[in-house]
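In this view, the complex is presented without one of its protein chains, the others remaining in place.
Our next item is chain A:
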Amino acid sequence: MDLILPTADGFAGYLKVGGASNELLALRVVSARSDTPARFEACPRLRQLLEGQSEAVDQRLRRNSDDVAGFLAELGELVERLVRVEPPAALPPAAFYELIVRDLDAVGWNLVQSVSAALDELELLVVDGAGRGHTLGLVLPADYPHSPPKTRVSLPSPFALRWLAPAATPSLATAIEQFQAALARHQLLWDMLDDLDANTWVLEPKKPSREGVSRRLAIGSHSSLELELCEDSPASLPVLQFLGAEKVVAPLRHNLNARLSRWHPGRTVRANLEDVLLLQLPPPQEAGAQDSAESYAIECAICYSYHLEGAAPEIACDGCSKPFHRSCLSEWLRGLATTQQSFNRLFGECPYCCAPVACEAS
């Protein structure tokens, strides 16, 4: 039974919480008067339990503004529920730690990049055949090695450990072996991507990860080439999309169609692109080359972004080559008295150079 006594301005006492914890929690209720609403105060432990529940408490307080027993009953229910969901703070047995230390002795401590305070999260550095470093993140369950660790890796394809506990007694070495096998499968893909990263001007992604298979390369003034490599056959023709002014990209598209048969899987993607498109891909730029970066930029000239709600700037002015998102350009043209509309198409002037531009209304 809860122990509650009336005080000068309300009630004070203890709330008894049953179940595993079986504790007494101090609280005080200051009764509602005509000018102030009822107030509820709690001991630190109760406050901690009720953290994030202030709305629920207020609601119960309002509902039972003249019935302290009713309020306490409802509060009791709420607290019981919260106590029950609190996870038990059970530590794994000492053998768990001994095992992990032994595992790490076996694979070598020099691989460890980081480790959590509880020794249940590890990051190991694994080097592939071409000398590229990869991080293998492991979250170890309390019943390791019976259950497999959860992995955090950056690979283009999903990676899961094959864990045959406990017969073969898998260890961290098993995890590393399997990760190395997965890395070996992607060597050609990374060779192609590294070649692009080292020799062409990659506009996106800014910091390529080992997961991504796409690159956007600068190809000329206000235009770029987006390519997505095939994960299983990286040297074959990637999915290509040209972005930029029609007068720049139309000849490239023509070359691609006319010379497609020259694509040779024995060469790098970069060499194939340059041969098939008859194009010299611009080399990587220094970070400080601001001016030239601007001339290659293909951000929308209205919103200054590349991605807008998933769309790339798909319209380019024929006069000044400035790129625009269709939604940005149509929003601007719609507001002008000089813009003409024919069916769903808007005809107006480029906000930069006044050349005629047209786009679908959105």
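FYI, a residue touches a chain if its C-beta (ideal position, glycine included) is under 8 Å from a C-beta of that chain, and two chains touch if they have at least 3 such contacts; residues count from 1.
Definition applied: contacts and distances are computed from a predicted model.
Note on the omitted subunit: UniProt lists it as "E2 ubiquitin-conjugating enzyme", one of the names in "E2 ubiquitin-conjugating enzyme", "Mediator of RNA polymerase II transcription subunit 4", "Trafficking protein particle complex subunit 6B" or "Eukaryotic translation initiation factor 3 subunit K".
Within the whole complex, the absent chain has one touching residue among A:156, A:234 or A:351, and that is A:351. Only one residue in the set A:43, A:99, A:115 or A:303 touches the chain that does not appear here, and it is A:303.
In the full complex, chain A makes contact with the omitted chain through residues 301-305, 308-309, 328, 331-332, 335, 351-352.
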